[in-house]
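Can you keep this structure in mind? I'll have questions shortly.
Every protein chain of the complex appears in place save one, which is left out.
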Amino acid sequence: MSRKPYVRQMSKTSWFLTHSRYKHYILHEVTCIFIAIYAVILIFGLFRLGQGPEAWQGWLDGLRSPLGVIFQILAFGFAMIHTWSWFKVVPQAMRIQRGESFVPGNLIIGAHYGVLAIISLFVLILAGVA
Amino acid sequence: MARSSKAIPWLLFAGGGTVTAFILPVMILITGLFALFGVFSGALSYETMQAFVGNWLIKIILFGILFLTLWHAAHRLRVVAHDFGIRADTGVAIVVYGLAAVGTVATVIALLSV
Partner (left out) sequence: MSTRTITIEVLRYRPEQDQEPFFQSYTVPCDEDWVVLDALNYIKDELDRTLSYRWSCHMFVCGSCGIVVDGEPKLGCKAFVKDYGDKIRVEPLGNFPIERDLVVVIDDFIEKLESVNPYLIPKEEKSIDDGEYLQTPAQLKAFKQYSMCINCLLCYSACPQYGLDPSFVGPAALALAHRYNMDSRDVGRKAREDVVASHEGIWECSFVGACSQVCPKDVDPAGAIQQTKITSAIDYVTSFLPGGNR
């Protein structure tokens, strides 16, 4: 009897909508779009800082424009999604073995949030508030 | 099969992913809170920022953050393009890494101009 295996095709452009775990994945992947735009805004700000007080003020005004505010709210949300999804998988990528056991994953994740808090506090103090 | 050169952009992606995870939320918080409520207005004044970015150590740190952020985002964009069904991986790689390289040069020029 001749064989006739049937090959099912997966949608190359919308597969990530077919399961909740793929949706979570694509959500943390697209954080890079907002992160990239924010980095470009910061680099642009550094240019404006070098061009004098008026140019710098123009950049600050841009941040305060409705578009600037909306973007930063979105960017903050996506940055937090990135942080959360990144920390979550650290124990898988970096196992720490002590003798015959491994440091518990939640301890590693917790340590990351601790460092996040310290860095954030430090930067806020550096910025003159908190 | 040959060993893949993806190792290099991946290291930058991983390093950048770690740095952005730690530093970006608070940075966006500062610019965002300023934008919303005007807090930190003294910290973001022209004179303060000139003095701040004028410091060489700060320049190096800012370069490190922005360089890794750009390459992190570039490499992930390459993966996203693939996930969205864009199969021209070599072309995509040239575009995203090219943009990251331009961004890196721009960061250096901008930092040196302050």
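Should a chain be cited, it is by its letter among A and B, assigned in written order, with residues numbered from 1 in that chain.
Following the convention adopted for this analysis, a contact is a pair of C-beta atoms (placed from the backbone, for glycine too) under 8 Å apart; a residue touches a chain by one contact, two chains touch by 3 or more.
Bear in mind that the values here come from a model prediction, so they are computed numbers and not experimental data.
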What is the set of chain A residues that contact the non-displayed chain in the whole complex? 1, 3-8, 10, 12, 15-16, 19, 21-22, 25, 29, 89, 91-95, 97, 99-102
Footprint of the hidden chain on chain B, which residues? 1-8, 10-11, 14, 79, 82-83
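Convention: only the chains that are shown with their structure count from here on.
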Within the complex, chain B is touched by chain A residues 11-13, 16, 26, 29-33, 35-36, 38-40, 42-44, 46-47, 49-53, 56-57, 60, 63-64, 68-69, 72-73, 75-76, 79-80, 82-83, 86-87, 112, 115-116, 119-120, 123-124, 127-129
Where on chain B does chain A make contact in their complex? 17-18, 20-32, 34-36, 39-40, 42-44, 46, 48-50, 53, 62, 66, 69-70, 72-74, 76-77, 79-80, 83-85, 87, 103, 106-107, 109-111, 113-114
